[in-house]
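Written below as structure tokens is the structure these notes are about.
One protein chain omitted, others in place.
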Amino acid sequence: MPWDEGLVNSLVYDQPDPAEGRVTSYVQAVNEALSLALAHDPGVFVLGQGVDDPSAMFGTTRGLQEKFGRDRVFDTPLSEEAMMGVATGAAMNGMRPVYMHNRPDFVLLAFNQLITHAAKFHYMDNGQTNVPLVVWAAIGRGWGSGAQHSQAIQGLLVGVPGLKVVMPSTPYDAKGLLLSAILDNNPVCIFEHRWLMKKDGIVPEGLYRVPIGKAVCRRPGRDITIVGASHAIELAMQAAERLSDDGIDAEILDLRTIKPLDEAAILESLHKTGRILVVDTGWMKGGVCAEVGCVAAERGFADLKAPVARIGLPDVPTPAGYTLEQFYYPDAARIATAALDLVRHGKAPGPVSSR
Amino acid sequence: MPWDEGLVNSLVYDQPDPAEGRVTSYVQAVNEALSLALAHDPGVFVLGQGVDDPSAMFGTTRGLQEKFGRDRVFDTPLSEEAMMGVATGAAMNGMRPVYMHNRPDFVLLAFNQLITHAAKFHYMDNGQTNVPLVVWAAIGRGWGSGAQHSQAIQGLLVGVPGLKVVMPSTPYDAKGLLLSAILDNNPVCIFEHRWLMKKDGIVPEGLYRVPIGKAVCRRPGRDITIVGASHAIELAMQAAERLSDDGIDAEILDLRTIKPLDEAAILESLHKTGRILVVDTGWMKGGVCAEVGCVAAERGFADLKAPVARIGLPDVPTPAGYTLEQFYYPDAARIATAALDLVRHGKAPGPVSSR
Amino acid sequence: MTETNIRYRYDGDGVPGFEPFTGRHASAELLDLYRSMLRIRRIEEEIGRRYHEDQMKTPIHLVIGQEATAVGCAGALRLTDLLYSGHRTHGAYLAKGGDLKAMLCEMHCRVNGCVGSRGGSMHLIDKRVGMAGTSAIVGGAVPIATGAALAAQMKGEDRVVVVFLGDATTEEGVTAESLNFAALKKVPVIFFCENNFYSVQSPLATRQPNRDLRNWAAAHEVAAVRVDGTNVLAVHDAVATAVALARSGGGPTFIEAPVYRFRAHGGAGDDSATGYRAEAERDAWESVCPIAQFGDVLGQSGLLDDPAINAMEREISTEIAEAFAFALASPNPTEEDLYQHVYATEAGPTDAVG
Partner (left out) sequence: MTETNIRYRYDGDGVPGFEPFTGRHASAELLDLYRSMLRIRRIEEEIGRRYHEDQMKTPIHLVIGQEATAVGCAGALRLTDLLYSGHRTHGAYLAKGGDLKAMLCEMHCRVNGCVGSRGGSMHLIDKRVGMAGTSAIVGGAVPIATGAALAAQMKGEDRVVVVFLGDATTEEGVTAESLNFAALKKVPVIFFCENNFYSVQSPLATRQPNRDLRNWAAAHEVAAVRVDGTNVLAVHDAVATAVALARSGGGPTFIEAPVYRFRAHGGAGDDSATGYRAEAERDAWESVCPIAQFGDVLGQSGLLDDPAINAMEREISTEIAEAFAFALASPNPTEEDLYQHVYATEAGPTDAVG
């Protein structure tokens, strides 16, 4: 699905300072993680539609088949449900598959295998079997992706026991979390974001891990906690810049993992700021926004100085057209306004669908 | 799947007072709704695995094929994804299918058709097409249903725009909501609960509707709002009895519809009681508990006198064994204790998975 | 991949293959089929030409090279018959009678697009002409079309449903499930498989064992035929046969039509140079261009000459220019439009009571 390449290539990000370390692209970081894992463990293999084609899964799998052979890096039939089962069966028998998808939408075809099989086998057979499976997909946004190619489905998985769900926001994390996911003995879903793929970052060479289940503070602040993951953090950081012009000091908490959630980190930050705004790349209702918001009200109630606030996608399918997309997707400005309202007036944004 | 019949038949419910109206069983109420809809509209048809077999989908489809013919009430191949698409395609072309499943688990096989197709067509084609589809399934509980036959998946659908999700708690609602769902021009999922199927209730003859999207107060109270749907209301009512012994007056709000949520009713009740405990038949994390909890903290913050509290299934796959099931499922006692803690000590239950 | 070998060969008869079919069609019909293919080609080329201007902010999947399938198929259908398709919609939409202006407005994200800027290129739908639905999910439209056929059968309508699918779509389990159900109920649906040998840039051989798709379809008790997808008349007649079977209650047919797309899977250019397919392979197929071949046939039979072609070209080119101008001048949607049609609100037929 390279149609959005032009769009993604037109995105502009701040360049990291090479003095701080080796600068690589996001895509390169993912590619390195795969390459290192393949080199390090003969059990690792990479499969997915087009992983060996010239587009190479947005470039993330470039060169891997040449290096590791057709048996370890291979294309699949258009059979998402069976291939999820095949990957699960292989994982149950000593392999460490990384099953890559262009879009999370396609993972919905395999929910039965993912949710009712991969996530449950370890429990159902009393720990006899581990399922070290990685399911990777890149959330689409813009350029007419539309209702069927843009779904950010992480919210559907927040409640599913036995799964882990990870959403990197930087090249460093993309590599470190992917390595952790491959090393993990449980099924781990990684949802990348198409718009981060143009981002460069400081990425160490060699193997390192970013721990699954731990959030990280991206920006310390006093007045409000803005919490989210993946591309939402990018927007939140931009919003924080604007907010500082208004004298508001926002703390940005990058969840990194949305299942299991680092509740301690959320509560700690909330304790400091007293206000929380949850941002997510997925639908506002249910899912990540709801879970984090509910945790705040359940376990951090005493610290709350204002309503819990959230910004996600409105309760509407994604429109394909450009103009409608601009109205649909939250941006830094909308996040900043919501934060401002919350801090200044103790007001959470109204329900988006009735705007 | 009649294995749990013995268990369900052993459940004891209070008998309704025949002076209040016609008493029928839950199963009979569903059967009547189907029968009336089939009789009333030639576009209605009923399909599903075994709808015409001797078990007749827990009895709910008994006699329908005899009455309305094999073309309008029919068995299907074991092809959940295609049949969901077939039902969707028929709905898009003037029919009103009611697609019945023994278990919500089986609906996961069809999430692509349900979420990415049925829920979106009306939007994607700019309103050219309506999708008056009903998807019906009965949540399993107990008697070894286990991890793959007990999933209450409503929580996964709370965030999906374009869908409606309904969960009756009484025979009256089972009939009235099913009729509303069939009459609705949108895809509506109905999640029944296996344990309610033994319940009798006052059920008027003939056509009537219970509106989708409206909650109902089952018990007025001053001290705390216990909110949920389906079998959770049964438990909540029992809990309220116990609580009244402790001098606590619980208000019970039956959501009836969990998508779209009747936020106004939740907020109104919360305004009165100042405390909210959400109970659901599904996983505690994400889903219904999280969404309702978050709405309370977002839009009812000023009314909250205590943390938002929730009780759902622990973050664990369902065990099959009887003893483990007893530890796993919340009961009236656990709900009462949580409510008591919340009212007396302003304390929400701890995270269940670390009990 | 640096090999220049041709992996997937054309194995039709080329121009001689038209022979058995020409006599069965009136001249006007033959010219209509030609014109319809030419028009689609020119529209697609113009879209391709302008795509880099980024006015059409929508993924595109051009049908250049695959015109004979949509045109031949639609020619054998009535306005009231229904067509469903996957992501590669342009040919089906135009052949079925979809409005060009509404299509280009949609692709330019304008509010008067055929689906109000909700769907883009992958969702060219116009129910008034029987272009009934599309899915951007591979295989997504297949059971839906089957359900549409079930509805037609239940309502006793004299209506046939066709669904276009690609070779890769036969790998989706839902397609097999749909074939089974269609055969079981003998619903009037035609599974039209455009086998262009690739799924994006993945060749058939990396996705399926070497097999005959007709056997696969026939194993579900679905009538199964193969037809030269570059031969608009052969396609037309195969569909006509399937339609007759379906209308008479004989149930579904699976039609496999080997074809070739001359451009990239998505976007405007050709991507053969990236090496996933040999340029020689594309060239070989370009030499059996469905439009050129049919033009030759019509020329040989004296139905078409250069002046006639030129007149067609002028007419088409004017239509295209006007349609683009119309689209570019059309209004954008507003924020309010975003929130329309999430839920259907109109009363259903059953709403009168209760």
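Before moving on, here are some points about what is shown:
We just call them A, B and C in the order they show up, numbering each chain from 1.
Heads up, the rule we're going with is that a contact is a pair of C-beta atoms (placed from the backbone, for glycine too) under 8 Å apart; a residue touches a chain by one contact, two chains touch by 3 or more.
Just so you know, these numbers come straight off a predicted model, no measurement behind them.
Taking every chain of the complex into account, the absent chain touches A, B, C. Of the candidate positions C:L165, C:A183 or C:L304, contact with the unshown chain belongs to C:A183. Interface note for the absent chain: among A:V86, A:V216 or A:A332, the touching residue is A:V86. On the side of chain B, the interface with the absent chain consists of residues 1-4, 6-7, 49-50, 52-55, 74-82, 105-106, 109, 143-149, 314-317, 319-324, 327-328, 353-355, using the contact rule stated above. Contact residues of chain C toward the unshown chain are 171-177, 180, 183-184, 206-212, 215-216, 218-221. For chain A, the residues touching the chain absent from view are 37, 40-41, 43-45, 71-72, 76-77, 79, 81-96, 112-113, 116-117, 121-132, 161-162, 164, 179, 182-186, 207-209.
Criterion: only the chains that are shown with their structure count from here on.
Centre-to-centre separation of chain A and chain B, using mean CA positions: 31 Å. In chain C, the residues touching two or more other chains are 118-119, 123, 135, 137, 140, 173, 342. The set of chain A residues touching two or more other chains comprises 81, 105, 109, 146-148, 314-317, 319, 353.
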